[in-house]
Each structure stands twice: as C-alpha cells, then as structure tokens.
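One protein chain is absent from this view; the other protein chains keep their places.
Presenting chain A:
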C-alpha cells in the first residue's frame, strides 16, 4: 500500500503532527487558508517567511514548511521588521493571536503600521488567551466571562481594524474561519499588497471562551459567523467594533496606496547618495522562476 500524501504536505511539516490545537479550534482552518493562499499565489516560497510570537496561533510558524520563526511573546512584528529590512527580497508574514499582537505587542503593531513596513500581519482573534487557559485579553467583549474576569469583563475591547487603519495600514480586512474562500482571497491580497497589511480572522476557542460563556461548541460559533455577520466592504473601520449580540461586520475595510518604508527611505536617501541605496535585489532573484 502506498503512503497517502495530502496535496498540501509540501507546505506543512507533517512530522510535527499531531498539532496542539483543541477539537473545534479554528486556528487550523486559518492555517489551511494561509497555506492555500500561498500555494495559489505561486510566489517564491523559499523566500517566504512566517514569524510568530507566543500563543496557540503562534504555533503556525512551526507547522508550515517555510522558514518559520517562533519568537518571544509580542515581538513577532519587530523581529519581522528586522528580517524585512535586512533582506527586502523576503516576503514576511506575521501570523499570531490577538493577545500577542494587540496586548503585549500592541505598541509594535501600531508602529509597524505607521512605518508602512512591507509586512503582512495575520491576527487570529478568538477573544481570549487560549494557551494559558482562558484569560481575558484586549479583544474580549464586554461582559464576557474569562478566568480573570469571573464577574464579567468591564474593559472595552480594541476594534483592531480601526486601530491599525488609524496607525497607517494600507490594507485592512476582517473575515472568519467560516468564510474560507473570502479569507483566502483576502490573505492573497494582503500578502501581495506593498506595505503594511492586516487581516483579522475571527475564530472559535471552544475550550477557553465558548464553554465558559455558554456559547455552545465550535459549530455553534460557526453558525454565528454564518448568520450573524454582515459583509460591508469599505465600511469605516471606526464602525466595525465587535459587540455581543450585534452583527459582526466583515469585509475589506481599507485598501489604499501609500509609500512603503523602503520606498520612502530610498527616495529620501537618493537625494544624498549618487549610488542607489540598498539595492539588494539580486540578478538571481529577478531571473528566478516562481517555485513550482
């Protein structure tokens, strides 16, 4: 009997299975969407890097068969900034969770957006700290129960699309793990977009969030994603905050052109230097065929 191979095996580290995620967790779907998006994009995968911080979502960097960096809590974005600046030929994708990117790493998130470094930040938002067992985070809805808000959360959550849009992101979208086709398209747009792009992916955490809030199981959450969401492309980011009992606004909220960090840097330095500054793009890169 020949060994069965999954068509995406070449993009996944099958030798690292089983993964750590709980039954019903949405991160696996989000990872699959990323992998499918990359496969269809046909970009040079040898130069595509996934950087993560700490948490359940951050484990993706170690499951995809790409250069992967599982860095410290909150620091995926500055690490990715170093990678991208030192080698602009790399396609650098940050894949992490809402706590990692918006709480401990929140300052880096807004500054990377301000600089418009050519990064793609994919943020799985499951409304909770999953890996540590269900503590409230910067995206936990008001009144929600968590192990650290046993009487209900009274801190208002971040509206992440508004936060990054206000900070200067050139591409901002939100989808859920139910909307896989639209999500894949959004990821492709974000990855090919020059500048700082941000995709928020709403995802169920049955263990840490749903159970404690009596919201049913993962399937019930998927039903919510299906029935309680409204796609409003171009919606003003300030109006897409998530509130319990209200429609989840999904779609592409921002897609605009703004010079990237590298473009501004090159232009600025060109006034001072006769020779072009940091032209690391090698002949090899220009000539290279897209990886099959």
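By our rule, contacts are C-beta pairs under 8 Å (C-beta built on N, C-alpha and C of every residue); 3 or more make two chains touch, one makes a residue touch a chain; residues count from 1.
Everything that follows uses one rule, which is that contacts and distances are computed from a predicted model.
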Expected UniProt protein name for the omitted chain (select from "Acyl carrier protein", "2-oxoglutarate ferredoxin oxidoreductase subunit alpha", "ABC transporter permease" or "Cytochrome c-type biogenesis protein CcmE") would be "2-oxoglutarate ferredoxin oxidoreductase subunit alpha"
Of A:108, A:145 or A:252, the residue touching the omitted chain is A:108
Only one of A:90, A:173 or A:242 touches the unshown chain, namely A:90
Cross-chain touch to the chain not pictured, restricted to A:71, A:159 or A:176, is A:71
Where chain A meets the chain that is not shown, the residues are 13, 15-16, 46-47, 49, 51, 61-62, 65-72, 74-75, 77-87, 89-90, 107-108, 111, 269, 272-275, 277-278
